[in-house]
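One chain of protein is taken out of this complex; the other chains stay put.
Letters are used for the chains, namely A and B, taken in the order the chains are written, and counting of residues starts over at 1 for each.
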Amino acid sequence: MRPKLGLGQRFIQLGVLILILVAWYIGTLPGHINPLLLPPPAPVFKDFWQLVTNSNIWPDLWVTVHEWLVAVAIAAVAGCSLGYIISRSGYAVRVFDPLLAGIYSIPAILLFPLYLLFFGLGSGSKIAIGTTIAFFPVVLNTIAGLANVDKAYIRAAQSMGANDFQLFWSVMLPAAFPVVLTGLRLGCIIAFLAILGGETISSLAGLGHRIVSLAENMESAQMFANIVFAVLMAFIINGVVSFAEARGRRGFQ
Amino acid sequence: MTMSLLDTKQGISHDPRRKMEQNVNRGEAIIKVEGVSQAFGAEGDPRRVIALESATLDIARGELLSLIGPSGCGKSTLLNIIGGLTTPTTGRVTIDGHLVKGPSPQKVAYVFQENTLFPWRTVIDNVKLGMAFQGVAKGEREERARHSLETVGLVDFAQHYPAQLSGGMKQRVQLARALGLQTEVLLMDEPFAALDEQTRMVLGEDLSVLLARTGKTIIFVTHSLVEAVFLADRVAVLTARPGKIKKIIDIEEPHPRKSQFMTSSKLSNLRNELYELLHDEIRKTMTHQPAEAGAGA
Partner (left out) sequence: MTATTLTSFSHARRGPIMSPGWARLLAIFILLALWEIGARFYADPLFLCPPSQAIGALGHVLSDPKIRTAIEVTILEVSTAFAMSVSIGMIIGLAVGLHGFTKQSILPVILMLYATPQATILPLFVLIFGIGPAAKIAFGVSHGIFPVIVTTVAGVQNLRPQLLRAAHSMGANRWQVFTSIIFPHMIPSFFTGMRLGMTAVLLGVLLAELYVSTAGIGFYTRLFAESFSPPDLFALISVLAAIAVTLNELCRIAERHFRRWNEG
């Protein structure tokens, strides 16, 4: 979608980033913005460096990543299975696909207070909200992928005598795979965002929890350092998942 | 690269089935189509479309029959009924005396108009997958697949993916996949429709040579008058919807057909005769039919 960037454009982007950093520096010189709201860059970077090197963030990082992994695993298994079952019948697709899409349009974060009630303040409620949010793109894409396989392929396979298993394994699955993979990627990314959101609203541990408690203690520089860390984590997860998707696509051709 | 459909040195004469087919009497009917009609949509539904009306037809063993008619006349529908992909509303089809109830991959192979090569598999894996579906033992597939790719002259492209091939090459791979199934009957549904005219003429010539050698029974749907005359032993002309068989024309010209036949006055006379027959039908479809070709063009 995006055209290949020339060197000139890279420089422009770099320039904009430097401009932002300079504005941040000047804006936070004494007498400008309240350092509680926006601390100067130097202490933020210092705290960020400490954060990465002194390793006291690892337990919280693990909590968040663990919640994410469990949520994604449950959503992937449940979403793919239900999607497969529904896609078996065209009638079921027409009954359930709009229903699932309709539920998907409700902001799932509304369920979080319920999950807090059911599963408590700990990891359980975060896993639940992450699973809920990731489930929908997975199930919807699985249905879309399997139900929209080009009928010409199915007809060709059946004319050559493919049985049900061969039809599924050699035709439906590879044809639907890229679409399902896109659903999984979306699910992975929004699950991470939802878990961070859940941790921010109410939690006992995790990256979101750290940021909130630092905010409550007015430790601005440290809070910003943690925000930078969480944002980097989100970018890393984004990158890893997109890479896995591209690889998976290529592996299956 | 070579545009030849077949490698003459490696012709299909190695095919063990060939001897058997040579001995077969050409006159005997292998496929019998008896009073076949096909309607789409429930009875009483205003949108109900009768695509095909009481078609009756015998196809002799080893013959190449062309089906031609205006778009939407049910040519492809008839082909799909013979292949067992569509169950007719009334009537029946038998192949070798057996009633057709579903796809019969042991007897019938298909070449479709649209590209139905699986894009996620290489050329040779596509050919082998067809055999896997048909139930060919694993050990035999590789050799048979290579052989049928040689027949269409594409063995050098065995490891390519379909997306890397031109349209004409894809259609030849589809043909190789169908040949690899080693069936007696070959159904071709406008196999060259998506190709440019020059490519399809050359492919047509090659096909004529190839088919003369294999002695397969072939039904070939086309909307090209020249292609129908050039390739077929008989051309069945269908009327506008609801499709009926209007007339069957014999093309008395030995196979394999030479390129000279393409430019002969015999061919153009036959072509003109077909055009006369079709002209009114095509007018009818243009004035009486909504834009959508719907159920089966």
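By our rule, contacts are C-beta pairs under 8 Å (C-beta built on N, C-alpha and C of every residue); 3 or more make two chains touch, one makes a residue touch a chain.
If you're wondering where the values come from, they're calculated on a predicted model, not measured in any experiment.
Visitor: Which is it among A:L82, A:L111 or A:A244 that touches the chain not included here?
Guide: Final answer for the missing-chain contact: A:L111.
Visitor: Out of A:S87, A:T131 or A:S170, point to the residue that touches the absent chain in the complete complex.
Guide: Answering carefully, the residue with contact to the hidden chain is A:S87.
Visitor: Considering the entire assembly, which residues of subunit A contact the chain that has been omitted?
Guide: 5, 9, 12-13, 15-17, 20, 36-37, 87-91, 93-96, 98-99, 102, 105-107, 109-114, 116-118, 146-147, 149, 151, 154-155, 158, 164, 167, 172, 192-193, 196-197, 199-202, 207-208, 211-212, 214-216, 223, 226-227, 230-231, 234-235, 238
By our rule, only the chains that are shown with their structure count from here on.
Visitor: Counting in whole Å, what is the centre-to-centre distance of subunit A and subunit B, each centre being its mean C-alpha position?
Guide: Computed from C-alpha means, the inter-chain centre distance equals 50 Å.
Visitor: Once bound in the complex, which stretches of subunit B touch subunit A?
Guide: Going by the criterion above, the answer is residues 83, 85, 103, 105-106, 108-110, 112, 114-116, 118-121, 129-130, 132-135, 161, 177, 181.
Visitor: Going by the contact rule at the top, pick out the subunit A residues touching subunit B in the complex.
Guide: Residues of subunit A touching subunit B: 152-153, 155-163, 166, 170-171, 174-175, 177, 252-253.
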